[in-house]
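Below: the structure, in structure tokens.
A single protein chain has been omitted from the complex, and every remaining protein chain is retained in its original position.
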Amino acid sequence: MIIVMKLEATQADINNVEKELTNFGFDTHLIKGTNRLVIGAVGNPSLRENMPLERMAGVEKIVPIMKPFKLAGREMQPDNTVVEVKGIKIGGKEPVVVAGPCAVESREQLLEAAVGVKEAGASIIRGGAFKPRTSPYSFQGMEEEGLKILKEASELTGLPVVTEIIDERSTDLAKEYVDILQVGARNMQNFQLLKIVGQTGKPVILKRGMSATINEWLMAAEYVMSQGNYNIILCERGIRTFETATRNTLDLSAIPVVQSLSHLPIIADPSHASGSWKLVTPLARGAIACGAHGVMVEVHPNPKQALCDGRQSLSLENFKEMMQSLATIK
Amino acid sequence: MIIVMKLEATQADINNVEKELTNFGFDTHLIKGTNRLVIGAVGNPSLRENMPLERMAGVEKIVPIMKPFKLAGREMQPDNTVVEVKGIKIGGKEPVVVAGPCAVESREQLLEAAVGVKEAGASIIRGGAFKPRTSPYSFQGMEEEGLKILKEASELTGLPVVTEIIDERSTDLAKEYVDILQVGARNMQNFQLLKIVGQTGKPVILKRGMSATINEWLMAAEYVMSQGNYNIILCERGIRTFETATRNTLDLSAIPVVQSLSHLPIIADPSHASGSWKLVTPLARGAIACGAHGVMVEVHPNPKQALCDGRQSLSLENFKEMMQSLATIK
Amino acid sequence: MIIVMKLEATQADINNVEKELTNFGFDTHLIKGTNRLVIGAVGNPSLRENMPLERMAGVEKIVPIMKPFKLAGREMQPDNTVVEVKGIKIGGKEPVVVAGPCAVESREQLLEAAVGVKEAGASIIRGGAFKPRTSPYSFQGMEEEGLKILKEASELTGLPVVTEIIDERSTDLAKEYVDILQVGARNMQNFQLLKIVGQTGKPVILKRGMSATINEWLMAAEYVMSQGNYNIILCERGIRTFETATRNTLDLSAIPVVQSLSHLPIIADPSHASGSWKLVTPLARGAIACGAHGVMVEVHPNPKQALCDGRQSLSLENFKEMMQSLATIK
Partner (left out) sequence: MIIVMKLEATQADINNVEKELTNFGFDTHLIKGTNRLVIGAVGNPSLRENMPLERMAGVEKIVPIMKPFKLAGREMQPDNTVVEVKGIKIGGKEPVVVAGPCAVESREQLLEAAVGVKEAGASIIRGGAFKPRTSPYSFQGMEEEGLKILKEASELTGLPVVTEIIDERSTDLAKEYVDILQVGARNMQNFQLLKIVGQTGKPVILKRGMSATINEWLMAAEYVMSQGNYNIILCERGIRTFETATRNTLDLSAIPVVQSLSHLPIIADPSHASGSWKLVTPLARGAIACGAHGVMVEVHPNPKQALCDGRQSLSLENFKEMMQSLATIK
């Protein structure tokens, strides 16, 4: 790390900082600039957080040099991770499409959606059995009943299924029925949940938190990986900004930025980002053109009757058109 | 709610929307404006989320009229809630000060801090036993050992103690040792945890999520209250903005806004918001002057050796000065 | 507009609001909901801003119904505007590419860039003669000398040229030399400048302000159009968010949103949005795939020696690769 000293720092201040650094096992290098002194400190950066150097007299600021993530970073693993589930590869050359309703509402609804999206070319089926809702008075999901239906959909279509988990109990249940576990945006920094899904060893779709920096998102992946589970698919789903014309602002720049920093596959969710079905196809096209390894979209056989998020769901007809439109992007 | 029709909506579109509203039990009122039609719909708004009216031909947008929160809202309970813990009243005329270290690091550290902040005038002692850290490689807290020390601090000083809980297990443990449970910013929309703390019946400090609107924050309170637990203290701790000079931007406007919308007490945490101990006293003064029912600040007997957040911790000396400075605001 | 009354509004409050509305020439329609009263007011909304109804007893909030923009809106002009300059059509089916250096630095540099980008397929040449710089100590542009070089580049290549103007004087000069005037992000709400470029009658590229909502951006276009100049090309160039991995966050959702609200053509500038040349091609691809009518990118014959924004400039080689990559998106 680099310690920038204040213009008015005294020699005693400098000596004290050097001594503190040496005590913590750092080697120090002094660089005398035109106006101020800068100290380069070489050593174990994890010691850093226990050294509030900012509190020492004469210190202006600290600039960390090392990236905080290790397992998730491309530096230690230059080759792309490809997550493979039931023969579907996420992170390879072909983009994948994850599709299905926001929530499992009934056997009929999910199976109709599953068969429909498969026919149109989807690779993975999604459906929520546990729904984290902003209001305690909203529909909270079919729970284990929904998981059984998801499993049936997987058997019927031969495609893997993904569902969101929200705590230890739902994770324990879901891992018996589905192929991929999803950590939602609101739980991206629920570190206990990250450890729990890490321990299952199952592939994980890790959504970006609404106000998470790319660094924090990769640190959340690091939590899962620190438990030995490296099968992580990152999912950009919009960040919170001042713009209210869309529910969130899909940050497509995050796709190439993440790909330069990390080896993990990354997909985008234009349905939750935009909150409007009319914006889903243009944004899905944009995500694939930017280099995303896939997209995740909401599809409902009858969006007008959806128990959640009907306004952002594609109908099966809309979905077919989206798939045709995506095919033209090379 | 209000349904705004498009300029080009046909009579058939209008008839369809009216029919749909009538089917769901709404009374409709048509208002013909200069250019476009607006439909007022009177009925049970909770049905609304299952009616994706935005998808119907001719509909431009939907404007909800009712507030989504009920128990947390001032409309149903006009009088201020005062949460009382061991004789300390939060939400009354006198502002309270919650103080103590970020993390319980040792018996000596916590007891020294507890005695020190009590002497300087603090009303409640804080200390973290379970630490949700951005990095899996950081100190994660003393857990039950830390809870025991917090209890001892409470017995020694006679003051109530608060600690953050992060999942079901930590809640089950903490409720046996401490007086107030804290839900951290990253868990504000961990709805499972909100239900669990709701069921304990213990007073809860509910921090605002980093990117939570005031509406979402009150809906999180609603989750806790929907379990029958009305002892909630809201805590503004900074929101995420583009400004990087401070860790977050303390949103002091939220104090009077929340007080107009809700009867729940509200305090502010300038330590986490700013990330810098030098900003804590001016912002604590600002919060009290804005009408906050109290402040929560980090105090460490030896900030330079703190295992977490040392750069934002006040020393006991700093804390005494802050208390004197707060006393001049009437 | 809709006036939502408070739960506790009295009959006298309601009467007063109705009377005020009637005085200002509005027709009123009362809708009695389950809990509260809502008043629909039909009349001239421009009177609204002189009626601080929010101050009246019993009023909770006002919901405007009409869109604030008229000339820029699609409602009054359903067909797409196509801006044509020297035979180049912006807003038609074929996306256009505007390319060239951040600043005109010398005759040699600009002509080399102009010929190079034309050969690779660009339709319009850009180059800054007046540079609005964050620091007063930075290079501020070649001014009229630069405009002459831009004109020469246009004559040499047969392509139209665009340059940014920053005040009345630079507009007066530029309109004699270039084909398109650009209003930069920092001047999007410099209403005096908007009027001045409106009066020139020349085509205008209007960049979105860093923190401008889509509504405000369209209102800025309305300013230009209110002077009788309808040749406006909107340009999304990134909005300010908490994410620091990119300079700004390119808001590609704005492309389809603007296209639904307005008939004006819209392009995207991935160079300024990202601040990094490595992100330009993926984001340009994303913009075109989302439906943008074109992109504007920075190209420098020798980016390492650029006097401004070298880190985000493509070399001519990079630009050729981008053009090939864009050609594959249909």
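Things worth noting here:
Note that the chains are named A, B and C in the order they appear, and that numbering of residues resets to 1 at the start of each chain.
Here is the rule we use: a residue touches a chain if its C-beta (ideal position, glycine included) is under 8 Å from a C-beta of that chain, and two chains touch if they have at least 3 such contacts.
Since we're looking at a predicted model, the values are computed, not measured.
Just so you know, the chain we are not showing touches A, B, C across the whole complex. Although one chain is not drawn, the whole complex shows that of B:Ala114, B:Ile214 or B:Leu264 it is B:Ile214 that touches it.
Within the whole complex, the absent chain has one touching residue among C:Ile166, C:Val204, C:Ile267 or C:Ile329, and that is C:Ile166. Although one chain is not displayed, subunit A still touches it through residues 2, 4, 7-8, 29, 31-36, 38, 40, 42-44, 63, 65-66, 75, 240-242, 244.
Contact residues of subunit B toward the unshown chain are 211, 213-215, 239, 241-246, 249-257, 260, 273-274, 278-279, 282-283, 285-291, 328-330. Although one chain is not displayed, its contacts with subunit C can still be listed: residues 46, 49-52, 54-56, 68, 132-138, 166-168, 186-187, 189-193, 195, 209-211, 216, 219, 222-223, 226, 240, 276-277, 303-308, 310-311, 313.
The definition used in the following text is that only the chains that are shown with their structure count from here on.
Distance from the subunit B centre to the subunit C centre is 38 Å, each centre being the mean of its Cα atoms.
Per-chain Cα centroids separate subunit A from subunit B by 25 Å.
Residues of subunit B in contact with at least two other chains: 240.
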